[in-house]
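Please find one structure pasted underneath; my questions will follow.
Rather than the whole complex, this shows some of its chains in their spots.
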Amino acid sequence: MIGLEAVARRLELEGLYTDYVHCLDADELERWPDFFTEDCFYRVTSAENYEAGMPLGLIHATSRNMLKDRVSALREANIYEPQRYRHLVSSLKLLDDQGETLDLKANFLVVRTMQEGDMTLFAAGHYLDQVRREAGTWKFARKTVILDSRQIDTLLAIPI
Amino acid sequence: MIGLEAVARRLELEGLYTDYVHCLDADELERWPDFFTEDCFYRVTSAENYEAGMPLGLIHATSRNMLKDRVSALREANIYEPQRYRHLVSSLKLLDDQGETLDLKANFLVVRTMQEGDMTLFAAGHYLDQVRREAGTWKFARKTVILDSRQIDTLLAIPI
């Protein structure tokens, strides 16, 4: 039977994804890099490219600083985008357990609502992540966002 | 590390949201007010209005009795609406813990299916709630339903 420690860790991991999506949905992108380790790897790609082993993607970053740059670019582009995004996360699964480093998988759906009320399915897919324990919390050391679709309908790729 | 008591409470809170949405999705609206305290505050509003500090909304109630009246009005209006609603809830977060009173946040998505099979994204947004311990169970003392869209496509605003 699973012990209390494993249960507690499970809740911590669910909490990580919860905080992550609330950060994005509240458009608090400046806090978004804090969910990652300094040497993180972050990629948004399509399932098709992922399965074909194609290395690049819509977004590709190999450090937390690159994520910060990404946010700056998004803010400076200052594209008038009055939409809101809402993430639904489901079916979080622990794939591999190396103690302080864990591999995880989860499904996600992102719904976009335009200011006039039009709602669309913006993105669906799954996360393939590696989290690492740092200073008492879990951070994403690797996050691969694998979209079911080939591309997403946006001018400038946003974090997912 | 989180203790067993906190884990148990977490499951209770998840259970509250689970029961709440199953009640709505089964169209058992007569049971809906029972999820609230007698002096509850319930509001459905848009993110735009919420952020602007606008007090009113699509639905606004300041007691459980007002919720009961709402259900009666919905039943008496007897609008032939053969649709079904399905709630998905995700990313429940404890915002503030005062023991017997807790502040919570969660994302939701509501899908509407018309009798002929047409499915639409009906509502997406987040709950900002306060729950209170009463007679061994958690009740909503405050529930603010914040829609990502300005309005929802319905003749008579229904509970979300």
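Points to keep in mind about this one:
So that you can tell them apart, the chains are marked A and B in the order they are listed, and the count of residues begins at 1 in each.
Please note the rule applied: a contact is a pair of C-beta atoms (placed from the backbone, for glycine too) under 8 Å apart; a residue touches a chain by one contact, two chains touch by 3 or more.
Model, not experiment: these values are computed from the prediction.
All protein chains share one sequence; of the complete assembly in this entry, 2 are displayed, while the total copy number is 3.
Everything below uses one rule, namely that only the chains that are shown with their structure count from here on.
Seen as a C-alpha superposition, subunit A sits on subunit B after a turn of 120°, to the nearest 5. Averaging Cα coordinates per chain places subunit A and subunit B 27 Å apart.
Within the complex, the subunit B residues that touch subunit A are 1-4, 7, 10, 47-48, 88, 90-93, 105, 107, 109, 120-121, 124-126, 148-151, 153.
Those residues of subunit A lying in contact with subunit B across their complex are 4-5, 7-8, 11-12, 15, 17-19, 21-22, 25, 84, 86-90, 109, 111, 113, 115-117, 119-121.
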